[in-house]
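Missing here: one protein chain of the complex. Every other protein chain is in place.
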Amino acid sequence: MSPEYSASLRRKIDEVVARYPKKAAALLPVLHLVQREVGCIAPEEERFVAQALELRPMKVREVVTFYTMFLRRRVGKYHLQVCSNLSCSLLGAGPLLDYLQQKLGIGIGETTADGRFTLSTAECLGACEQSPCLMVNFDYHGQLDREKIDRILASLE
Amino acid sequence: MDEKVLTRHFGVEGVFRIDVYRGQGGYAAVEKALKQMTPAAVLDEVKRASLRGRGGAGFPAGVKWGFVPQNIPKPRYLCVNADEGEPGTFKDRYIMNHNPHLLLEGIIIASFAVGIHAAFIYVRGEYEAVTLRLEGAVAEALENGYLGKNILGTGFDLDVAVHRGAGAYICGEETALLESLEGKRGHPRLKPPFPASVGLFQCPTVINNVETLSNIPFIVQNGADWFIKKGLPKDGGTRIFGVSGMVKKPGIYELPLGTQLRTIIFDHAGGMKDGKQLKAVIPGGMSAPILTADEIDLPMDFDSLAAAGSMLGSAAVIVIDRETSILDVLKAVVKFYSHESCGQCTPCRIGTAWINKIVKRLARGEGEQDDIDSIIRLASNIKGKTLCPLGDAAALPILSICQKFRRELEGYLPHA
Partner (left out) sequence: MPKIFVDDRMVEVAERLTLLRAAESAGIPIPHFCYHPAFAPEGSCRMCLVEIEGLPKLELACSTIVKEGLRVRTMSPKVVEARKGVLEFLLAEHPLDCPICDKAGECKLQDYFEEYGLFRSQFKEAKEKREKKFKLSRNLILDRERCILCTRCVRFLNEVTKTEDAGILNRGIHSEVGIYESEFIDNNYSGNLAQICPVGAITDSDFRFKTRVWFLESKESVCPLCSRGCNITIDSHPGHPRTVRTRRVYRVRARQNPDVNFHWICDYGRYGYAYLDEDRENKLVWKRGDRETRLSWDEAAQILTEKIRSLVHLRKNSRIGIVLHTNLTNEELFLADRLFRKGLGVERFFLADPPPGKGDEFLLTADRTANRRGLQEVGLPVQGADLKALSGFDLLLIFGHYLAAATSPADMKNALDKVETKALFASHKSGLDSLVDFIIPVPVIAEKSGTLTNIDGRVQPFVAGLDFDGDGLPEWRALLDLAKELKVDHKYFSPLSSQEAVYRALQKEIPFFK
């Protein structure tokens, strides 16, 4: 059973594809668009994208599994990615990660039972002047401490 | 320094909008280049300005542009490297967020100089807000006749597309960036051939960093001599230094090339945070070999840092304090490169993972007597032997940490 993809998604895909001299070059942007709509890139999505860009599904999967931002399984409503790189570690990212695990009751790579939060680590997010940092989906939050983390979590329904 | 260059308009509210930017004198350089200069003249000026790449490698931009063959019937491309993955680096994010039109101006002039009619801005996938801002700027520039067909009536055409990456540090390496732009895994290519002759879609391609291109409008407006005076004779202009780690005022600091590292840390960035003591500094992004607290009295320019056994790289200064265990620093370094290795070539794929396993074991308290020598041996087997510079980017920092902080690392081994 193949899922339905919205007309607006298909339109956006066409727009993006038009920017490149070769269809295949649009693969990464198209995967971003599909992931935004569907939540992840499962085999159905791989085949959909492969067909849209006239690629073999294998080529799509090769790309999906290479880049960390493409998710093969859905994550929670809020994907919390805590930077674990050097500048953030220097300023206490480690203990804050422990705090988050304890507060949410999940480990790294896991999702809360109510499906709201998934917790991951990430490498350098490019916001080192605000260490320690995390991303909530793609919103950056820096200068973290426990209180700020509490406030952020409370603000996310 | 009396006059900022790149960050000149950062404080101006709304300067990311074209009307505000133009009100500040924006796009005057494009007018001058396209209407009053020839492509060759622009190229010449950039060469004379000694503008070295701001991404990490420091290759002279004008020389790179000059490598592109003009008489081949293939399209030429410009790829803007906005992947900004080097740990400690965030300067390009500032430029693109605060002043995207400055970057666009640089893109337009560079494309004019090299005869390029299609440019792609490869932005790291995590920079979603930045991507939206860039796309907005591109749309505004198009609306106002600075992009598209027949720019300013000069007959010059240029299309700019914003392309998102998806989380791979290796895609900051120019040939991996090309692969990624072509919709593939970010596997670096063998060089030769070089991108200037065989690049994007096998066509001649220039790849430049965001900050590098953002300097171009100033060079065109004020000339090469002015630019050189802002920096050093063989290293023109200013750099945006990014300071992070255990300092009071982490952030970006635009300063002339040649500014002393000590000055950057203790004057501009306010010195050590919370009264801590300096232990070590990584001067140019994680790929730059580490400097001890005794080694920070040196000017921050390409040649001085190279002479000191390190590199200016992305000018990202990471400040490490004495309470931080050097093993934790090594852990972060080794974890990063192992995670980011593309996996193509043997030494990097297996070597970084192996070193990662040793360091993790050390951190668990299960170290063995020869572990540090093993790490050094393995890193030496990676150095100079890999398909792309990521191998050295991993090996050199690891070797410098093991060499300069050996005593401290030995403290984690079982006592003989």
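Per-chain numbering from 1; labels A and B assigned in written order.
Operating definition for what follows: a residue touches a chain if its C-beta (ideal position, glycine included) is under 8 Å from a C-beta of that chain, and two chains touch if they have at least 3 such contacts.
The structure displayed is predicted, hence computed values, not measured ones.
Q: Wait, the hidden chain, what does it touch out of the ones we have here?
A: Hidden chain contacts in the full assembly come out as A, B.
Q: Check the options B:Asp19, B:Glu143, B:Asp225 or B:Glu368 and report the residue that touches the missing chain.
A: Per the contact definition at the top, the residue touching the missing chain is B:Glu368.
Q: Could you tell which one of B:Ala129, B:Ala353 or B:Leu413 touches the chain left off the display?
A: B:Ala353
Q: Looking at B:Thr259, B:Gln344 or B:Ser400, which makes contact with the chain not pictured?
A: Only one listed residue reaches the unshown chain, and that is B:Gln344.
Q: For chain B, which residues touch the unseen chain?
A: Counting only chain B, the missing chain is touched by 168, 185, 190, 338-347, 349-354, 357-358, 361, 368, 370, 374, 381, 384-387.
Q: When the complex is taken as a whole, what residues of chain A touch the one chain not shown?
A: 43, 56-59, 61-62, 65-66
In the analysis below, only the chains that are shown with their structure count from here on.
Q: So in the complex, the part of chain A that touches chain B is made up of which residues?
A: Listed in rising order, the residues are 19-22, 24-29, 31-32, 53, 55, 59, 62-63, 66-70, 84-87, 89-91, 122-131, 135, 138-140.
Q: Going by the contact rule set out above, which residues of chain B touch chain A in the complex?
A: On the chain B side, the touching residues are 75, 84-90, 92-93, 118, 124-129, 159, 161, 163-169, 180-186, 201, 242-246, 250-252, 282, 286, 316, 318-321, 324, 328-329, 332-333, 335-336, 339-340, 342.
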